[in-house]
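One protein chain is absent from this view; the other protein chains keep their places.
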Amino acid sequence: MATVNEGTTKGTMNYTPFHPRWYRPHVSVYWWLGEWHYLKFILRELSSVAVAFFVIETLFMLSALHDGAEAYAHFQQVMRNPLMILLNVVSFLFVFFHTITWFNLAPSAMPIRMGGKRVPGALIAAPSYVAWVIVSAFVCWLVLR
Amino acid sequence: MADKITLEIARYSPEHDQQPHFESFEVPVHKEWVVLDALNHIKDTVDGSLTYRWSCRMGICGSCGMMVNGEPKLTCATFLSAYAKNGGKIRVEPLRYFPIVRDLVTELSDFVAKLVKVKPWLMPRNEPPLAQGEFLQTPEQLDRYKQFSMCINCTLCYAACPVVGLDPVFVGPAAIALAQRYNMDSRDDGAAERTAILAHPDGVWGCTFVGECTRVCPKHVDPAGAIQQYKIAAVLDWLKSFVTPRGKGA
Partner (left out) sequence: MAKPSNEAFFWMLFSAGGVVAAMLIPVQLFLFFIAFPLGWLQAPSYDYLLALARNPLVRIYLFILCSLPLFHWAHRFRYTLYDGLKVKHLTGLIFVLCYGGAVLGTVIAAYLLWTI
């Protein structure tokens, strides 16, 4: 309670300052379904699950390699299961989405200036794509030769 | 182009309402009218109690930000004609993720407190004497922070950022961009002090680079870029903290 007009002839007057009741909107737990941009963001974040899935598969593969030719053949058999193929195709799409969004967003974090001017983001992202193609080609060569 | 267009406007009167509701108004469509013109028309001729903020009507004061069909926009820069095709309606609501005082007016004291928190003023290490004259700065030095200085505090980025809505303590895009504006200014040496405030779990680390802030910014400030650059600076600062001794004074 605020005290106003102290020392007037009428003595002190006590006011409760008027405070309008603000409306506080509640953010639903489904906020990310409300807009395409939000959904795209959550899908990008969920690509990390595909990344983890790949690592777990790879660990199983390494474990099979470790255990011998028979174990590895069994592993290959499991990977041929249509459900596994489907899971992996979906994972590949997510991982690919991660790569594209990662390369496109990374330049925002690294403003590079040349000749006093800011280099456009696309020019900073381009070498990442080139490196990606080169590295992928190298891995293919190494595995397939 | 259609003659008239319907605006569905969120109304909330703290004396009478428990929560906002929508009221429809029909407004003539003029080629050059923006949503703000429509609001002014309604207030002048239909319902004088409609309450909203506006000032410069030319996109520089940052007062007239509202949600227009679910998108944070400056209503002085959003043309009716863009929505008048195909009998479109325009839904006008107060900016998202802020408490609502009345109708389209949001409560901004929390936002202002966050701006102040990042110490948005020059903190040179040694204050030069007045007789030395002004600070000199080359165009290249200016270019390093100029983009982040264009912010008009319109809070469209706060209305776009889901983390702002989910985490009330999150400092937010405009405040961090403002901090970067000073960190990148050659006249300033206060970066360490700002990092101590922002490189905090409730500070910049809440940002997950949704990128909506940059998308909706009417001044192309790119707050998302500022935040990611800040994160990298914070990482370097964290690494340095293991090498250099602390406690040498602020």
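A and B label the chains in the order they appear, each numbered from 1.
Following the convention adopted for this analysis, a contact is a pair of C-beta atoms (placed from the backbone, for glycine too) under 8 Å apart; a residue touches a chain by one contact, two chains touch by 3 or more.
Here the structure is a predicted model, which means the values were calculated and not measured.
Contact residues of chain A toward the unshown chain are 27, 29, 32, 42, 45-46, 48-49, 51-52, 54-59, 61-63, 65-66, 69, 72-73, 76, 79-80, 84-85, 88-89, 91-92, 95-96, 98-99, 102-103, 128, 131-132, 135-136, 139-140, 142-144.
For chain B, the residues in touch with the chain missing from this view are 162-163, 166-167, 192-193, 195-196, 199-201, 203, 205, 208, 231, 234-235, 237-239, 241, 246-250.
Throughout what follows, only the chains that are shown with their structure count from here on.
Between chain A and chain B, the centres computed from C-alpha atoms are 24 Å apart. Of all residues in chain A, only 20-25, 27, 31-32, 34-35, 37-38, 41, 45, 105, 108-111, 113, 116-118 touch chain B in the complex they form. Touching chain A in their complex are the following residues of chain B: 12, 14-15, 17, 19-20, 70, 96-97, 99-102, 107, 139-140, 143-144, 162, 165-166, 208-212, 214-215, 222, 224-225, 228-229, 231-232.
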